[in-house]
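Here the structure is laid out as structure tokens; the discussion comes afterwards.
A single protein chain has been removed from this complex, and every other one stays in its place.
First chain written, first letter: the chains are A, B, C and D, and each begins at residue 1.
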Amino acid sequence: MDYTQFLAMKQEIWLLIAFIFVFLLDTFMPKKDQDKVGVICCLLFGLLTLRGFCPTVLGDQLAFGGMYETSTVIVNIKNILNIGVLIVMIQGLRWSAQDMVKIRRGEFYELLLATLFGMYLMISARHFLLFVIGLETASLPLAAMVAFDKHRYESHEAAVKYVLTAVFSSAVFMMGLSYVYGLTGSLYFSNIATALTAQGSSWLLIVALAFVIAGIGFKLSLVPFHLWTADVYQGAPTPVTSYLSVISKGAAAFAFLVILWQVFGSVYSQAWEWMMYALIILTITVGNLFAIRQRNMKRFLAFSSISQAGYIMLGIEAMNPMGLSALMFYILVYIFSNLAAFGVIGAIENATGKVYMQDYNGLYKTNPRLAFTMMLAMFSLAGIPPFAGFFSKFFIFTGAINQGSIAIYVLVLIALINTIISLYYYLLVVKAMFISDEESTVAKFNSSMSERVAMWICVAGILCLGIVSCVYNHLLAIAA
Amino acid sequence: MDITMIYYLVPALIMFCCGVYGFITRRNMIAMLISLELMLNAVDINFVVFNRYLFPGQMEGMFFTLFAIAIAAAETAISIAIIINVYRSVKNVKVDDLTEMKN
Amino acid sequence: MEVTIPVLILAIPLLMFFLLGLLGKYMSHKLAGILGTAGMGITLLLAYFTAFTYFFSGAPDFVDAQTGQRLQYIVFNQDWLAFYNNLVIRIGFLLDPISALMLVVITTISFMVHLYSNGYMRDHHGVYERGFQRFYAFLSLFSFSMLGLVVATNIFQMYIFWELVGASSYLLIGFYYTKPSAVSASKKAFIVTRFADLGFLIGILILSFYTGTFNFTEFTSAAVGESGNLFAVNEATAQGISNIFATSAAPMFMGASVLTWALVLIFMGGMGKSAMLPLHIWLPDAMEGPTPVSALIHAATMVVAGVYLVARLFPLYLMSTAALDIITVVGALTAFYAAMVACVQIDIKRVLAFSTISQIAFMMVSLGVARPEFHEGLGYMASMFHMFTHAMFKALLFLCAGAIIHAVGSNDYTEMHGLRKHMPVTHITFLIGCLAIAGIIPFSGFFSKDEILSACMGNSWLAYLWMSLVAGMTAFYMFRLYYLIFWWKEHKIHAGHHAPHDQAWTMTLPLVILAAVTCVAGFIPFGNLVSWNGEPYDFMAHFDWSIAAVSLIVALVGIGLATVMYRKENPMPAKMRNALPALWNWCFHRFYWDELYMFITHKIIFNGICKPIAWFDRRIIDGSMDGLAYISNKASWAIRGLQSGNVQTYVWIYLLGALLLGAITAICVI
Amino acid sequence: MESVGSIIMYLIIALSIIVFSVLTVTSRKILRAATYLLFTLFATAALYFKLDYEFLGAVQIAVYAGGIVVLFVFAILLTSHPGHSSERLVSKKRALGFVAGVATLLVAGYALLSRCCMAMTSLPEMSNPTMKQIGEAMMGTGEGQYLLPFEAISVLLLACIIGGVVVARKR
Partner (left out) sequence: MLSNILIYFVVIPLIMLAGLALCRNIKQIRTVAVIGSLALTALSVYLLVDYLGLRAAGATAPMLYTDSWSWFPQLHINMAVGVDGISVAMLVLSSIILLTGSFASWAINPMPKEFFLWLILLSTGVFGFFISIDLFTMFMFYEVALIPMYLLIGVWGSGNKNYSAMKLTLMLMGGSAFLMLGLIGIYYHSAPEGGELTWNLLQIRENAAIDRGWQYFLFPMTFVGFGVLGAMFPFHTWSPDGHASAPTAVSMLHAGVLMKLGGYGCFRVAIYLMPEAAHDLAWIFLILTGVSVVYGAFSACVQTDLKYINAYSSVSHCGLVLFAILMLNTTAMTGAIMQMLSHGLMTALFFALIGMIYGRTHTRDIRMMGGLMKIMPFLAVCYVIAGMASLGLPGLSGFVAEMTIFVGSFEHTDMFHRVFTIVACCSIVITAVYILRVVGKLLLGPVQDEHHLALTDATWWERTATVTLIISVAAIGCFPNFFANLIKFTFSPEIFAVIGMN
């Protein structure tokens, strides 16, 4: 029994320490200093994030008999998630200081850290048991977070929908796993892969795989496993929505990639290639079609994030290092873009309680900075150069086409045509803010320091990530 | 007669399908959760049976089941907490009534 | 020859255009008029000098010392736009008999018109019309373009100036731009000629593609071949040029050789500019422009560009007699048609316009019937001769008409009657013009027309008879006009202003000069100067007295008839008109050509093509683009039921999705 | 060749699993449904015993039957009035559920049967895992040992407790 193996899990352990620290702080801090919990938590997590970039955490290692893996790529993806979580935390400061919420704000940060821990496990797990635990850790406490706004009915409804779909999908997922186990006799990724290479594809495997894909597809909100998404995003408190839409999705995407490549890589063309084609096309198209009509900004972004998930899947479909790097880069850019959008939505919601698109009419005249940030976010999500979104989209397409078959060209073409639809609805927001002649219903207001900091970070990311090529070059270098 | 593996797998599958049926048809959310327990239980049976029949030399399936039971408990706990929360707010646990957000 | 003078001939009018156009509004009207006239005067002198040098200096550049043959001489030739191989548009200055002749004609008439306009473009109180400077600028632009056209060294240069001439004609016809009729007339003129130019352009494309050159010298020398070798002086041929028509004659299209097609299409351009049937409709309307403009552009210079074009390419046309026959037929029909219409018009400028059409048709016929084997290509020379004389007397007639209109204030002859006492100078000069056009010896028209008839005779007797008839009609309608203006009983009152009288010296002087030229021009030994191959010949040798006598008689008959009918007010015309109402109506309405065109352009092209296309574009093409958006939107609404809000439905779709995904993949893959 | 007793045992277990499952999801009284669930869980525990996983069977009874079902009962009692039975199901919904259940059964069943050589495996010999083995596997860090999941699930449970507290707390 070699307990030094825990040292491989530096990031997880630091995260847990932070978690416990916040827990203790929240429990034992005097009532009057409670409002500092959020800031302390942000600072702490900021340090943690910075620490992630230290060279000491790097290095490939398999621990716990191959159950846990850490590598440069994994550390990087965790760092990417950390950045996102940090922004979410900063954005959440103002929200968590509200009267209705502040009594529970310590728990908000604790749950945030706990679910992040779950995501770390999902990413690092090389054994399905650990993976399932990670998955559940990442999704169950989130249900509590979704239900955080007790004074809002939508929050309850969203929580119910989330938790019921989540447990159902975990049941389906585990059902699939049980068949995989039956076929291969192991839950270690490497062993399964070896066994599958030997036996190839079968009905049972494909059905099991479909269940597995459905289980993770739930987290990624791939169509047709996406139906909870919009309702939950709409109902959840805005910081939780942004957390769900970027961090949870990003982690799931990477975990999905690991599972499909490492575990089922050998049955790529025999099993999941076509499944993924179908899912990608469905996801992008249906997400887009639903997004066209939405007028609630959070719901709108929910559908937009569904279709974004489809683009992320293209990186998985590529089955090559370029796809991996493009996926990481896409998630990174997506974090900044989407969080910028949610930052603006949250700021406006906190100040005025308005979340509908028509409330954004003429926003530029009253709150030009918010409008500008929102526009950048929309352009980046739509993939307009020179913003980061363009680069991420371009690279993910390039990565996908690297796979080389004619089918992938068709797939990419469909995805590209869908970008037009998505551009349409992103422009609707821009139109409301800049073009609409109506008087703005949102009066001029000053957003809080924390919101501004978060937005500045996001804007900086949107503007710089693409043009400053070293980020992607780094990701590509480590992926190769 | 040999009680081969399929004899265990099929009842488990039926159990799972019952769970699915219940989950989709029940209006009471707690009843839905009960159906869900059936599904999780079916999964557990599967793991155990595979482990026992095909890979008797190791304990992966068994351990998975062990942990799955814990996970099921956690799931149930948090689900019930949320359902009770909803009950407090709307005095009702009918899933059909929670359709405010749609389209 | 020095380059300076030819360059100046082109540059001065252009300079004047820019000077008057850009700075005109800062000048007094008078200064502008003087500047314009002076500029043209200098150009006139330079052009005379150039022409004189060409014809009479005997320099080896211009005339072959041995044979006495006149040569083509390129004074300068500047590359303007290179396409490929030798296909280069050049801007140059070609001197040969016809271009020298045209230089003289254009500058003379242009100068006269410049001078004349000083008087014409003022009202009776001496107040200049609005836009006077602009008028002179446009005149200068026109002169520049026309000069550039005639001295073109290659067919593309000709096309360029051809277009410029059209544009300046557009500007001048539309000079009174607030008058809707002037605006539509100018538009019509431009579009009709533009349509003709399309043919010209395609013709050029065909010709230049097969010959690999634009240059006239190369066309002609190649066309004449080794035996003629006449214009091939200026190292005309690059490699393989003698084979050009060996190739171009070979490709056939719809039963005719490519060469014929090219020539016919090029002639189409000429038809447009020279108002040949059926592209003549713009010319009568063009009379909406100021009368001096009509004199310059629509009588003397621009409208003969078509004739000039055919003459320029005459050696080529000789290779395709089919094309020449087409020219003859078109010309003959036009001549007759225009003469018919001219007989009944009441607007004096209209009459002159139709007479112009008819006379140009004479020139066309003359070219069409010209063959080297008969009278050494007399038709060519006759055509050029007639072009020259016609320019003079027709300009004279127009300027007279202008003077009359200016005096009376109307175009309608019913307002005139009996002006001979009030305007004696105008009367005499007008009469001279009429006699000339009718072909009465010794006025210039007699000689030129007689040679045309001779040339017709040489080709076919039918052409001769036909053209003689037309000549008789010419005499008739011109004298009809003459009597109607100057005879009859004068109107008692010319309400509102004092009685008409002869105009200022600036207006009468050109009349007198032109009349004088008309009297003597017939005696110029034209054959010495111009012939189709440059070889001078004695034109009297081809003078057929019998034909001359016949034509004289025909003319006299026409005059006599006009005298009988129109000398005094009498019921005969009305009787005639009642006797043949249909014919009269058709003639009066110019055989309904305008209505036909109106129908084609408005009903068929505008309503039948443009509008449907615009509709198609907005509804079908654009509609399908909008339709895509519409479909996406509809689809979006159609599938919104998926998101029913009930979590159990969500789960159901989830599970079914997973099962289908698995099952379908499994069925497909395994 | 199994002993008759074993076969009878099997039949009882299988039958009760199936019957009680069906009853769980069809009974209209919710408390009764919870009771049927309990029976199903007991039958499952019996199945584990029959397959020689005594420890697992014990856990099943302790955690599931003893813990979760009690939780359910409390929840039911909290949220419903006594004697309250659920209304009749909408037939459309029943059809949906039926389709989903049968489709799952067909697809997964066909998938299982298509690997018939695997499905027809008969029961091999196996030594009962001793508590020592189980304990070592639970605490070990090597391959086939589960210290890390064990630790991880503690975080999960802690997080769920916090979450449950957050949600259930009155304000």
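As a convention for this text, a contact is a pair of C-beta atoms (placed from the backbone, for glycine too) under 8 Å apart; a residue touches a chain by one contact, two chains touch by 3 or more.
A quick note: this is a predicted structure, and the numbers were derived from the prediction, not measured.
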Within the entire complex, the undisplayed chain is in contact with A, C
Cross-chain touch to the chain not pictured, restricted to C:L45, C:I191 or C:C519, is C:I191
Checked against the full complex, the residue among A:Y162, A:F225 or A:F390 that touches the missing chain is A:F390
Out of A:S186, A:T419 or A:S440, the sole contact with the unshown chain comes from A:T419
Where A:I435, A:M449 or A:C464 are the choices, the one touching the absent chain is A:I435
Residues on chain A facing the left-out chain by the touch rule are 322, 379, 384-386, 390, 394-395, 397-398, 401-402, 404, 409, 412-413, 416-417, 419-420, 423-424, 427, 430-431, 434-435, 469, 472-473, 476-477, 480
In the full complex, chain C touches the hidden chain through residues 79-84, 87, 89, 156, 159-161, 163-164, 167, 170, 174, 177-180, 183-184, 186-187, 190-191, 194-195, 197-198, 201-202, 205-206, 208-209, 606, 609-611, 613-614, 617, 621-622, 625-626, 629
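We adopt the following convention: only the chains that are shown with their structure count from here on.
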Chain centres computed over CA atoms; the one at greatest distance from chain A is chain C
Distance between the CA centroids of chain B and chain D (whole Å) is 6
For the pair chain A and chain B, the C-alpha centroid-to-centroid distance in angstrom is 27
Flagged in chain D as touching 2+ other chains are 93, 96-97, 100, 104, 107-108, 111-112, 118, 144, 146, 149, 153, 156, 160, 163-164, 167
Touching at least 2 other chains, the residues of chain B are 16, 19-20, 23-25, 32-33, 54, 58, 60, 63, 67, 71, 74, 78, 81-83, 85, 95, 98, 100-103
Contact graph of the chains (line, ring, star, complete, other): complete
So, in the complex, the side of chain B touching chain D is made of residues 1-28, 30-31, 33-35, 37-38, 41, 44-45, 48-49, 52-54, 56-60, 62-63, 65-67, 69-74, 76-78, 80-85, 87, 93
The answer for chain A against chain C in the complex is residues 160-161, 164-165, 168-169, 172, 201-203, 206-207, 209-211, 213-214, 218, 223-225, 227-228, 230-231, 270-272, 274-275, 278-279, 286, 289-290, 292-293, 421, 424
Chain D contacts chain C in the complex at 93, 96-97, 99-100, 103-104, 107, 111
